[in-house]
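One chain of protein is taken out of this complex; the other chains stay put.
Chain lettering (A and B) follows the sequence in which the chains are written, and residue indices restart at 1 in each chain.
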Amino acid sequence: MQRIGVFVCWCGSNIAGTVDVVKVAEALKNEPGVVHSANYQYMCSQAGQELIKQAIKEHNLTGIVVCSCSPRMHEQTFRKTAAAAGLNPYMVEIANIREQCSWIHKDMAEGTEKAIVLGRTAIAKVNLNAPLTPGESPVTKRALVIGGGIAGIQTALDIADAGFEVDIVEKKPTIGGKMAQIDKTFPTLDCAACILTPKMVDVAQHEKIKIYSYSEVVDVKGFVGNFDVTIKRKARYVKEDVCTGCGLCTEKCPMKKVPNDFNLGMDNKRAIYIPFAQAVPKVATIDADYCNMLKNGKCGVCAKVCTANAIDYTQKDEFVEEKYGAIVAATGFNPISMDKFDEYAYSQSKDVITSLEFERLMNAAGPTAGKLLRPSDGKHPHTLVFVQCVGSRCASCAEKGKEYCSKICCMYTAKHAMLTRDKYPDTDVYVFYIDVRTPGKQFDEFYRRAVEEYGVHYIKGMVGKVSPEGEKLIVQGSDLIANKQLKIEADLVVLAAAIEPDKSARPLATMLTASMDTNDFFTEAHPKLRPVESPTAGVFLSGACQGPKDFPETVSQAGAAASKVIGLLSKDKLTGNPCVAHSDEMMCNGCSSCEKVCPYGAITYADKEFRGPNRTTLIRRVAQVNEAICQGCGCCTVACPSGAMDLKGFASKQIMAEVDAICK
Amino acid sequence: MQVNEYKPKIVAFCCNWCSYAGADLAGSNRLSYPAEVKVIRVPCSCRVNPMFILRAFQRGADGVILCGCHPGDCHYTSGNYYTRRRMALLFSMLDYLGIEKERTRVEWVSAAEGAKFAATMNDFVQTVTALGENKRLEDLRCKK
Partner (left out) sequence: MQKITRDALIEKAQTLLDSGVVTRVLGWKKGDFDYDVTPALFTDIESMKKDFVFGDFCGANFSKYLLKETKKIGVEGKVLVFLKSCDTYSFNQLLTEHRFDREKVYAVGIPCDGMVDVNKIKAIVGDGIVSIDDSAEVIKVETLYDGVKELNKADILLERCANCKSRKHVAYDELMGEDGEVIDSNRFDEVEKLEKMSADERFAFWQNELSRCIRCNACRDVCPACTCEKCVFNNPNSGVENKAAANSFEEQMFHIIRAFHVAGRCTDCGECSRVCPQHIPLHLLNRKFIKDINSFYGDYQAGETVGSRAPLTNFTKEDLEPSEAVNREDK
């Protein structure tokens, strides 16, 4: 039996004005378990708290009920008071007789009666309270960043600058991501490489950062502060620590017809390659699908020319296991495939290209050394048509495209149009758009310049069809403002393809038990207030894997994610919320209902031995709650048909006792 | 003077993050609703087991209302979506058994909707009062 103390607060006249506090204290004296009942003008004041502390000691109280304002106001205060007097803080319950009683009821008799019921309800609950102790877990002071694009780079640099170790896992042979492929950046038109590559060098030289390039995360176990991650280091057949990046092998390799994915297949590379001049790490990689030596043992040229002896044809995939305290997903995006958009003739004509391909065509390090030339015949195009929203905002064609706005296309198309007109004033540039969306600092001014200074023809309307005719591309579209159909003979058509999360994000989310939306973007813990955290504790989101965003936004989000990681890693141990779910193994069926509704992936299953009849041992599958991950929503308790799952602090028995007390 | 005026017993389950805060806001703004409404705080609407609702009716409640964050705003991201399914099925079943459907309700009340909380409770109490005592569900054994 509990020994409960009841403390009724007047809150000056806030409560005492419409609730007879003396009568309430008197009435609650007779409730089961109550051994002490008092009232005071301000329970939250120093003197009021002292009153509670004294009573706890004097009456050996095992639980207290404070009838006062909302628990959202002073529950923490009174828990601390109890703790200071040696009582477990979770043996405190609050009866809200201010916000939910005295402030809304004008009649003294009515208010007093309700206050007594509310007090009785809290007493009924505290009678069933049990002392709770928050769990503690240590924190591994190292972060993992998955993805080495600008988002991952910025997050890693910020974390490392705060003094914590960071590992970057990048599936490609070099970090840099999409930004490395971009020519210029809007709205300032500074060159992407000029601002990105110094950061890549910073990463390479940072003593706290380790890069696992050409690697993938294949397994994640554990929880916040204590993740065990397995990283697969794919065989690149070049010893990373020996290769000097001189590039001789990439010139001598006889296998010249390997599509260059860095230039989106618009030119070729060798079977041994360094993706681009500023690659980090600057190490060669052999493409096993094309290398003759690896395929049939005939060649070996690269090994012969390598003065550093870095080539190793026998290299195998390696698996590295590492511990981390925090994980940042920065897996980025890709343009969607244009296969399903045949109306734009992407597969029929080489001169219909995506915007990312256009970036490479305009880039001085690209396949045409920065000269705008048609991919089909290498001629200079005179009429260019840009088509916006290809696959974006496509609610009616969800099977082809995406329902959402890809956000960056309006601005980069304005950039492309402007750069084209700037470099080649002899061109005519048309842009077909649904809307032009330019919310951002200097964004609308930028777009207006494209129209007003550079004379880009913006046409509100969609393109219905692109058909190749001889050397030309006939673009049929509608001009909704002039209300007429247009037919433009174009030399080059550029499609602003929608962007989608990288394909690696979905399996990664499964490994991390991080949730995703229907479009495979990672979900935030809260869309407004916790935008860089995943609902799964210890997992953070950086960049376009959370939603389409441009560079400034990506970088600021990357920094925000880093600050959250730093906050986590700077703790020596994590203190949990003790009001978490708990499974009674004796009653658990192992049916997985709870696991399916848990938003945090806090529930796992284990085969455990139980005593069977006649000294036998039975093995049963039972649920186990990881208290460090559980946030205490209680969804699992209702999903559980057997009632094995319960929530500490809000146990079924406690809630039913409250129900009973109210209905008495 | 009114004699033996019927006062229904109403149990309101409120999630800690939105609806309970909404109820507090109603109080801070002195928005009055009948004293028959007694709130039980739960971490999330998804903590409310149908057994709690049946238990309330069994012990003599005349109406049970469940308040949670608006769909999409759940503090725990998805709890209220499960609540919505569970309660849709439970309420439909109660209706199927011939129990007045007006005695149960789910309402989404955000922390900013103090006025909505008060209005909802006023309306619910009025509805349940009109229905009268819950004869179909109460457990006579538990009644004093």
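Convention: contacts are C-beta pairs under 8 Å (C-beta built on N, C-alpha and C of every residue); 3 or more make two chains touch, one makes a residue touch a chain.
Remember, predicted model here, so these are calculated numbers, not experimental data.
Although it is not drawn, the missing chain touches A, B when the whole complex is taken into account. Touch with the hidden chain on the side of chain B covers residues 50-51, 54-55, 57-58, 71-72, 78, 81-82, 84-101, 104-106, 136-141. For chain A, the residues in touch with the chain missing from this view are 586-593, 596-597, 605, 612, 616-618, 620-621, 639, 641-644, 652-653, 656.
Definition applied: only the chains that are shown with their structure count from here on.
Taking each chain's centre as the average of its CA atoms, chain A and chain B sit 35 Å apart. Those residues of chain B whose C-beta lies close enough to touch chain A in the complex are 9, 11, 16, 20-21, 23-24, 26-28, 30-33, 35, 38-44, 46-52, 55-56, 59-61, 75-79, 82, 86, 118, 144. Contact residues on chain A toward chain B in their complex (touch as defined above): 70-73, 96, 98-101, 103-107, 110-111, 113-114, 117-118, 121, 515, 523, 525-526, 535, 579, 597, 599, 631-635, 637-639, 647, 650, 652, 655-656, 658-660, 662-664.
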